[in-house]
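Data first, discussion second: the structure below is written as structure tokens.
Note that this complex is displayed minus one protein chain, with the remaining chains in position.
So, chain A:
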Amino acid sequence: MGYVAVKGGSSAIEESIKRLQYQRIKAKKKIDVEVIQGTLRGLIDKIMSESSLYARELAALAIKQAEGNPEEATFILRAYRSTLPRKYYSQVVDTEDMRIERRISAALKDIPGGQILGASYDYRHRLLDFELYEEKIEDLEKLLQEFEAEGWSNSEEEASGAKQKTSEHSYTKVPKVISFLRAEGLLPPVKIDDSEPDDITRKSIEFPTRRSARLQTLTRGEAGAVTALGYAAIRGYGMVHPTVGELRVGYLPIHIDYPLQEGNEEDAVYIGEIEVTEVESLIPQVIEKEKGRKEIEFTVGYGLCYGQNETKAIAMSILDSCLAKKDLLSPTAVHDEEFVLLHIDAVEASGFISHLKLPHYVTFQSELDSLRKTKKKEENHESI
């Protein structure tokens, strides 16, 4: 017998990859990364948030490569993220320093600093806009000139530059809504916790978790999964009825310690800014006081995501609060940290579900063997 070689898998894979390439280009259209970066803000924000990597340009590239499939784009970016060494940890960022783009409170009407609507879909009718078919670059330029004549600018370079007109919204401290409530005694005082946070990308999550590990897991969670569980928590499967104390969208400056020598705080190096959505939800909670007396206090659920991801950030704040509640009489799944934290990750969930497409010939054969043996036994019993 001559030499036998099996070469099925490799060439089949090659062809499949070619087919995929064909699907991407068959319409004879191409989209530049620059165009994606400039137009698909919502998708970029979602993907940066889920992949835990703040890189607009790379997110745009991943979107192009994945043909706009967010599950795939997140996957690609996460995998790329694995190859990057962690060189620095930033200094602690105080979100009061945010260059605010949008800021609303659903709890209080008059808040110092004012409600700033910013850019949002909330106040638009969701009518399919057929005029966008005809949109021309000249129209955009004209519209932009009008906006700029009103003193608007949004690019990061201009914002940090001197010609910024909306200077009242730059890195000036806008106090938090919850700090007023705290000053009034409506929120219990909290101790500042300066302990070093966990880093779930360097050490796998362990149960019971600390809050830092929970928040890190929630913020990289898949938007739909986080939203669904947050929704379940307020609809009936959780003990949470939140009010959005404050929702902010804006830019945070990031500093690292001066890397070349031990320096003091002021030697920090500014490395850029990141856009985030931050939510502080107020959740009433019955607290047992002395002699069985009960009192209602607010607790704060916290959500923070890269980019403008408002629904996710609110849902995150709900889940943060759900997971902080221990010793409930009838806890539901949203209060179970393993249930929530181990199942919301986009890459893990989609990976394990999709692995079911892999061949299971060996394992299935083994199951068949078991099944047949039980059948044989039953037949034997019957014949007796």
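Basically, contacts are C-beta pairs under 8 Å (C-beta built on N, C-alpha and C of every residue); 3 or more make two chains touch, one makes a residue touch a chain; residues count from 1.
The criterion applied here is as follows: contacts and distances are computed from a predicted model.
J.: From the names "3-phenylpropionate/cinnamic acid dioxygenase small subunit", "Alpha-D-ribose 1-methylphosphonate 5-phosphate C-P-lyase PhnJ", "ABC transporter ATP-binding protein" or "Succinate dehydrogenase subunit C", which one matches the UniProt record for the unseen chain?
T.: In UniProt, the chain that is not shown appears as "Alpha-D-ribose 1-methylphosphonate 5-phosphate C-P-lyase PhnJ".
J.: Pick out which of A:Lys46, A:Lys64 or A:Arg78 touches the chain that's been left out of the picture.
T.: Touching the chain that is not displayed is residue A:Arg78.
J.: On chain A, what residues meet the omitted chain?
T.: Residues of chain A in touch with the missing chain: 1, 3-10, 12-13, 75-76, 78-79, 81-85, 200-208, 336, 338, 342, 347-348, 350-355, 358-363, 365-371, 373-374, 377.
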